[in-house]
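Complex shown without one protein chain; remaining protein chains in place.
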Amino acid sequence: MKTARFRILWNRFIGDKLVVLGAVLVFLFLVIAVFGPQLAPYDFAQQFRAAAGELLPMDVMSTTATGERLLLGSDALGRDMLSRLIYGTRTTLVISVSSVLTATILAIVLGSLTGYFQGSLFDEIVMRLIDALLTFPGILLAVILVAAWGTQGIQIGPITTNPEMTIVFALVFTFTPRLTRTMRGSTIPQAHRAYIKAAQLMGMPVWRIVALELIPNCLTAVIIQATTYLGLAVFSTAGLGFLGLGPAEPQPELGKILARTQEYFLSRQFWHIFIPGFTISLLVFAFSVLGDGIRNVLDPEYRFEEADL
Amino acid sequence: MSLFKYIGRRFVSAIPTLILITFLAFGLLYVTPGGPVEALAGIFGTPEQKVRIREELGLNDPLHVQYLRWISGVFSGDFGEMIVMAPGTPIAEMLRKPLLVTFWLTLGGALVALVVGLSIGALSAVRPNSWLDGFSRLSSIATYSIPDFWLAIILLFVFGVIFRYRWAISGQIDFSRNVLFSLQSMLLPAIALGLAKAGIVARITRGELFDVQNKPFIQFERIMGLPNRVVIKDMLHNGILPIVTVLGYTIGLIFRGTFLVEVVFGAPGIGLFLVRAAKTQEYALLQTLVLIIGTVFILMNLLTDILYGVLDPRVRT
Partner (left out) sequence: MAAINSADPLLQVDNLRVHYGAGRQRLNAVDGLSLTVDAGQTVAIVGESGSGKSSVAMALVNGLAANGEWEADHILFQGEEISRQELLRLRGRAITYMMQDPSGALNPVLTVGEQIKRVLKYHTPLSKAEREEQAIELMERVEIPDAASRLDAFPHEFSGGMQQRIVLAMALAPSPVLLIADEPTTGLDVTVEAQIFALLDRLKRELTMSVVLVAHDLGVVATSADEAVVLYAGKVVEKGTVAALFERPRHPYTIGLLRCAHDLHDENVLNPIPGRIPGLGERPQGCVFHPRCAWKTAECEAAVPDLIQLDGQSVACIHHESLTD
């Protein structure tokens, strides 16, 4: 039975060309992220000099003074663009995926607890706080938080986190509220079902009821939403990097690379302006389409029913 | 009567959120590493200096005293002073111009998004599966993938670098000085902001207007032989409802985008200001921004809700 259901879902998924394209793209980006160090031709911080012997932004297919071919040219500091894009993709992806993952786990815990204790003081306080956080659209909250924390890393007691963690924290703050609301929404109807009542009557401790009985039955909606958030996370990470609130130099990040493209305005190197932005767009597109596809597979809405004729 | 009650209730329910926003803004002071003390004393400040600064700023008082002092200042228009970037300048004065620039840009972007989005959406709803419909579907996928700041860079490159229009790269938006030039300077940022979101508006408009054609009550009105213009009026009334909710959301997205696009065009709005402030951790500035942005969006959500309540009796209950 289980395999038959799986096959139906699989067919639905594979049936949509756009979704398959999204999946393939996401897979390719993941390969680039994982095998980045093996794939990148040079180190991302290594500076090359143009034939003239100076540090210049080199155009695509340039050869350096020392004879290296730079497929996509270099940035204004003479660093190989292709290598920086590969490492940049890696950074952007690690930040995006880990922030969505953390936010989802937090949301599952918070959402199931507020849903289970619906109407309690705890629920009331958490939901109010979420309302307040939700008034800040998109990454605005993240921008303010990163600005407040600074880009040097956060000091928690004796430990100072690395700068990337600041961005992850800020993004977790922006994603958790809505995900929590979704989780709470799917928990509430389940919390009144007979199997939960039965568990309560059997004297099961609350944490076991929530963790073992409730959460596994309420995950679909939050997982769907988390998938669609991956595209948004890439967008936000790149946005922060673009604003200069990304990881510190020389660490490459897609938004940061794009921000530097204005340095190529004078030399009118179109490809340099095009490629980083296109990479971000492709990444966001891949995640959005895949997210939509997964939603359609798990929660299809039939628009037309033949039986109604 | 019930409409007024609904509006009143919505207003009251916004108050706790507003209070929470003030807590959040106030709390920012305590998450800022080092905070004002480090900023004022500098890296080389002696521990004695730091103790003195803490005393002067009243940071040793109990939390609620500090909060009350701060919030009463806010109500009298005193948001604190800059510490690093322009020491001693009141925040309120520093923020006035950037807020205006951001406001105009957001408005311009929203206008572009609405005009382009609504018209493409409405046209493709009327003629489903036409080339326009296909184009709108494709462009909506494209526009929500393309970052507005990239679009801004491309526009800037094309008009500023290749065609060399002076207004394209000026970023000067000051309606008190030169209205025409300000409008010209706003054009590219507004297009970058609006076009990137027009796709979303178009997609939702198309979906809603398309769906409403097949709603049973529209069918019933037709079957009951009501004149076409009456049926179309009802379709628009019901189709516009979900679009209203999207409106607030879209403006939020555009506001967010404004921060990034300002950086591209060098327009002196909140975004550019914030980026500069981020490196110096002007805590009072950040507090004020959280407060202002939070309040503006609470009011905007309120307005959307009220508009929705006026249009749809169902939400009033």
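The first chain written gets the first letter, and so on, giving A and B; residue counts start at 1 in each chain.
Following the convention adopted for this analysis, contacts are C-beta pairs under 8 Å (C-beta built on N, C-alpha and C of every residue); 3 or more make two chains touch, one makes a residue touch a chain.
Here the structure is a predicted model, which means the values were calculated and not measured.
Listed residues B:Leu100, B:Leu226, B:Val244 or B:Ile306: the one in touch with the omitted chain is B:Leu226. Listed here are the chain B residues that touch the chain not shown: 214-217, 219-227, 230, 234, 237-238, 241, 311-314, 317.
Everything that follows uses one rule, which is that only the chains that are shown with their structure count from here on.
For this pair, chain A with chain B, the centres built from the Cα atoms lie 22 Å apart. By the touch criterion given at the top, residues 18, 128-129, 131-133, 135-140, 143-152, 154-155, 231, 235, 238-239, 242-245, 258-259, 261-262, 265-266, 268, 270, 273-274, 277, 280-282, 284-285, 288-289 of chain A touch chain B in their complex. Interface of chain B with chain A (complex): residues 16-17, 20-21, 23-24, 28, 31-33, 141-142, 144-147, 149-150, 153-154, 156-157, 160-162, 249, 252-253, 255-256, 259-260, 263-264, 271, 274-275, 277-279, 281, 283, 286, 289-290, 293-294, 297-298, 301.
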